[in-house]
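Note that this complex is displayed minus one protein chain, with the remaining chains in position.
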Amino acid sequence: MASLTIDNVTKSYGQTQVLKGINIAIEKGEFLILVGPSGCGKSTLMNSIAGLEDVTGGRILIGNADITQAAPKDRDIAMVFQSYALYPNMSVRENIAFGLEIRKVPKVEREQEVQRVASLLQIEPLLDRKPGQLSGGQRQRVAMGRALARRPKLYLFDEPLSNLDAKLRVEMRTEIKKLHQRLGTTIVYVTHDQIEAMTLADRIAVMRGGELLQLGTPQEIYDNPVNKFVAGFMGSPAMNFVPCTLVASDRGLGVEITDGAGNPSWLPVPNAERLGGYIGKQVILGVRPEMITDPVPHKAGEAMVCEVPMKVLVTEPTGADTMLVAEVNGVEINCRINPGYSTPVGQVVPLMFDMSKVVFFDPTTEERIDRA
Amino acid sequence: MNEKALPLPETGSVRPVALSFQDRLAAQLPKLVLAPTVIVTLVAVYGYMIWTGLLSFTSSRILPSWKFIGTAQYSKLMENDRWGVSVENLIIFGGLFILVCLVLGVLMAILLDQKIRAEGALRTIYLYPMAISFIVTGTAWKWLLNPGLGLQKTIRDWGFESFTFDWLVNPDMVVYCLVIAAVWQSSGFVMALFLAGLRGVDQEMIKAAQLDGASMPMIYRRIILPSLKPVFFSAFVILSHIAIKSFDLVAALTGGGPGYSSDLPAIFMYQHAFTRGQMGLGAASAMVMLGGVLAILVPYLYSELRSKKNG
Partner (left out) sequence: MVKPQKTLNQQLLRYGLYVLLGVAALVYLLPLWVMLLTSLKDVEEIRNGTLLSLPGTINFDAWSKAWSGACTGSTCDGIAPFFANSFRIVIPAVLISTLVGSLNGYVLSLWKFRGSEILFGAMLVGCFIPFQVILLPMARMLAMLGLANTVTGLVLVHITYGIAFTTLFFRNFYVGLPKELISAARLDGAGFFFIFRRVVLPLSTPIIVVCVIWQFTQIWNDFLFGVVFSGAQTQPVTVALNNLVNTSFGGKEYNVDMAAALIAALPTLLVYVLAGKYFVRGLTAGAVKG
């Protein structure tokens, strides 16, 4: 295992810059997830680390070795591909042992390594089958086995679960997490699934348009996004963005909102000292759906909690919660409601806004304006 | 946006992993592997084309001479009666050959696509002529079309005394003999192309049309055949290519005769360049043939490339 340092890496194809000076450093044993919409450069960055694509500028270090110019085979990296890329003509055993064979590992050791990996991933009964005879989940395991067998310094996972059905994906996600905890491997993992990112990562790097927007722990990214894009990208359903005006009143700093039925309300705002410059101005309020709930008695009376009447537009039961759609200042918002709470469509019901974790963005730059 | 300074290892301790000489060589391997073919193509396709092109502007006869005489060979070619006949023959032969092959090929493909019991065997029979040489085809049809002992005699022996089928020795009709033999050889191929195309047609589209109340002939005419336009296009290009290059069939079936009534440009070129010591004229005729092929091919390749870019 080794640390990974990506030092101001750039890449361009002719005039188009696909990586615009990426800086990321992770410690040995860390699980880094690259997320972002397609075309954000995450796969290019991954391929650059692997050496499958050249970079235009900057350095990539594994441990203390500068591997920017090294051939892929000399980087000591293993990769798990979205399509698994198993060699169709070789058995599972041969697939796992292929990299070792090329590196001239003696046959006995190769077999030991295959056995170790196979028992780790519980694929011993599949060793003599061809990839064509395996299910999607089994192929996924073999692909991981092939990466594990070489004991490389760094593992790359390129959307490894996106070809699995939803149930299997959750299972494998847990499996990968367990493996990481057990083996302490350094992993870079690309995904566009923000739940995968939240559950697996030690640190998440959110990218867009070839730029690194934010690098942080999942909770940091979730609670303290640097801009509206990151805030909207992480979390499902997405954060609600409500345009409103900051007003200073005798109750302190707050925002005024109007629901779909025309009921005006006033909501308090945390971190008022950081928003001084925006008083009287238009801002975007970001509030996560789970912060707008049915009224719960134990929270009532807290400084940042208010009860507000809201007109119910749509309800979407999911079993555990019911998602309720209401309207605030002309935009639809999602609220997470206890299914036991009666919310007839078209009626006005009281909902509880917890403002303690809301965030604010500049409406033009979309950057955070209340960040410490 | 990355506020924290990077915990870079101290510069002194960083060990660069560079590419070895072998790695640099390996990076060039794809180009090295392709190089011989590229060189051979440059020489033996493009170089030779230019060579022939240059030769067509010289007075070369038995041996190449580099005395340039402008476009005299081309004027000579245009005035040459035999060349005129061969071009005329090519237009008749090529036009009929392509038309009949397309019609027969489409028909047979549609008929075979009706969930026929012995489809595999029938397909094999329709296509086998494509596996044999035009020389063999020519030999076989020369025998069949022989007025003295072939089909004409057979049918007369069956009691139709006045039946006449002497196209092979009739200078006005001999070119149609070429059409018959060439269609026999190539129509099965067109059938195979269209059958593959028909099998690729979206079945749900046909179901939808049936639900809309369209009859099968209607579905073929309005939906299936229009969707096979690319196949028509490919078949047309391949068939015209076969027609322009036709040499073997004429050599074996008619030898260009009677007289030179069944000459095609390919035969004209061969005879002038190799047996009559008229190298300059032969080169000029070859260049005209190349022009003909390019006139058909360039629009085709252009549209292919465009559709690929759009698709």
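First chain written, first letter: the chains are A and B, and each begins at residue 1.
Here is the rule we use: a contact is a pair of C-beta atoms (placed from the backbone, for glycine too) under 8 Å apart; a residue touches a chain by one contact, two chains touch by 3 or more.
The structure presented is a predicted model; accordingly, all values stated were derived computationally and were not measured.
Colleague: Write down which of A:G63, A:G99 or A:G137 is the residue touching the left-out chain.
Modeller: Selected residue, touching the omitted chain: A:G99.
Colleague: With the missing chain put back, one of B:L77, B:L168, B:A182 or B:V231 would touch it. Which one?
Modeller: B:V231
Colleague: One chain is left out of this view; which of A:M79, A:I176 or A:V359 touches it in the full complex?
Modeller: Residue touching the chain left out of view: A:M79.
Colleague: Can you say which of B:L99, B:A209 or B:A251 touches the chain missing from this structure?
Modeller: Of all options in B:L99, B:A209 or B:A251, contact with the hidden chain holds for B:A251.
Colleague: Write the list of subunit A residues that the hidden chain touches.
Modeller: Contact residues on subunit A toward the absent chain are 47, 50-52, 72-73, 75, 77-79, 81-83, 85, 87-89, 98-99, 102-103, 146, 150.
Colleague: Which residues does subunit B use to touch the chain missing from this display?
Modeller: 26, 29-31, 33-34, 36-38, 40-41, 44-49, 51-52, 55, 64, 108, 111-112, 114-117, 122, 124-144, 149-151, 153-154, 157-158, 184, 188-189, 192-193, 196-197, 203, 207, 210, 231, 234-235, 238, 241, 244-245, 247-248, 251-252, 255, 265-266, 269-270, 273-274, 279, 282-283, 285-287, 289-290, 292-293, 297, 304, 308
Criterion: only the chains that are shown with their structure count from here on.
Colleague: What's the distance between the Cα centroids of subunit A and subunit B, rounded to whole Å?
Modeller: 56
Colleague: Residues of subunit A touching subunit B in their complex?
Modeller: So the residues of subunit A in touch with subunit B come to 5, 7, 23-25, 61, 63-71, 74-75, 211-215, 226.
Colleague: Could you pull out which subunit B residues touch subunit A in their complex?
Modeller: 1-2, 6-9, 13-19, 23, 26
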